[in-house]
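One protein chain omitted, others in place.
Moving on to chain A:
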Amino acid sequence: MPTHIIDRRLNPGGKSLENRQRFLRRAKSLVQGAVKKTSQERDIKDVLEGGEVTIPLDGMHEPRFRREGGTRDMVLPGNKKFIEGDYLQRSGQGSAKDSGPGEGDSEDAFRFVLSRDEFVDLFLDDLELPDLAKRKIAQTESEGIQRAGYTTSGSPANISVSRTVQLALARRIALRRPRKSEIEELEAEIAACTDEDVRIELLEKLAKLKAKSKRIPFIDPLDIRYRRYEKVPRPVAQAVMFCLMDVSGSMSEHMKDLAKRFYMLLYVFLKRRYKHVEIVFIRHTDRAEEVDEQTFFYGPASGGTLVSSALQAMHEIVRERFNPSDWNIYAAQASDGDNSYSDGELTGMLLTDKILPVCQFFAYLEVGESGGSAFDLSDSSLWSLYDRLRNSGAPLSMRKVSERSEIFPVFHDLFQRRETTQEKAAP
């Protein structure tokens, strides 16, 4: 009996991928909740790593009719001392209760590992940059592939069987290739034939047909067609995000930590969602500077506070590099809300006249000390200023944060997908 031994290792794995996606889709709300919970407990850098989440088993439970309770009989191995008629205590050591059937019930949660991509996707799923409306087809990128008819050359993987067979059939008909049944018919006729002359004639005809079917192949290289694919350029919307961070002396380590976490999250989010997003990092004390990512997140700095300096810097950068008619412009600012008194008016002016008109969306994050009760007592000077602006209809969102664990919900809040955009920036 021949045994076939087959190497399947090169077969594509991930057969379960589709089922897994179905499962995630179905468990989406549960998994999303779990992801958010997990990400609060984790360092933001680790968020990118994906990892294990636990969802309540109940939500994904597949019910069956199960019996439980009643009197139970069981046969067990390993009797060392019991004799017939003994009684065992129900609880405690030596009881068979905990080893009986129905152990599966104790499982209360379902754990599994999400890949990095799945994790971040689920985390960012319902977020988006608000008002990505001014779509400018400024940059194009050839990344799409679409079907574009058939071609006579290509890779074997792309052979179009149906088209090939169709052509082969057409050619065979056109060239009158004898069909198998015709030959068989003729052969039968010959076998049944008694008249010698007719027989010779028939034999000749048969030879001709056979020769013809040899000359005209069933499938000719001519017939083969490949599916053709074409790359199509796809327009991409471009956007720039300004990250403005206060690093002045009044910002404690805790506050800076909150701000940095917020930006890191923002960074992950942007990188993930939009291919063409420029990110500009500006940090300021009483004077602002544009810095690279590394300095922004890790460089030390200290000094007084002039919020207007950062806004001024942003304004200049916009003027130089990001024409508002070509770019969707966003800004996120983090500060403890402390600004020097004299700067308030200038800040307000810069915002109303220069910044907000060109911005699709401006997010303001006010960071406070841990505990943060005093934080709520009176609004900071910046907060009142921004509040005033918002009430007058500027595309501005603002939130206060004082604990690490609040970062995620606040971030979510700020970038929640909106049904309709409320206030539009002036063009």
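The rule we apply is simple: a residue touches a chain if its C-beta (ideal position, glycine included) is under 8 Å from a C-beta of that chain, and two chains touch if they have at least 3 such contacts; residues count from 1.
Please note the rule applied: contacts and distances are computed from a predicted model.
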Given that one chain of this complex has been left out, which of "Spore cortex formation protein SpoVR/YcgB (Stage V sporulation)", "ABC transporter permease subunit", "Na(+)/H(+) antiporter subunit F" or "SCP2 domain-containing protein" is its protein name according to UniProt? "Spore cortex formation protein SpoVR/YcgB (Stage V sporulation)"
Would you indicate which residue among A:Met60, A:Leu175 or A:Val232 is in contact with the undisplayed chain? A:Met60
Over the whole complex, note the residues of chain A touching the chain we left out. 1-9, 11, 13-16, 18-27, 52, 60-80, 82-90, 93-97, 99-101, 103, 110-113
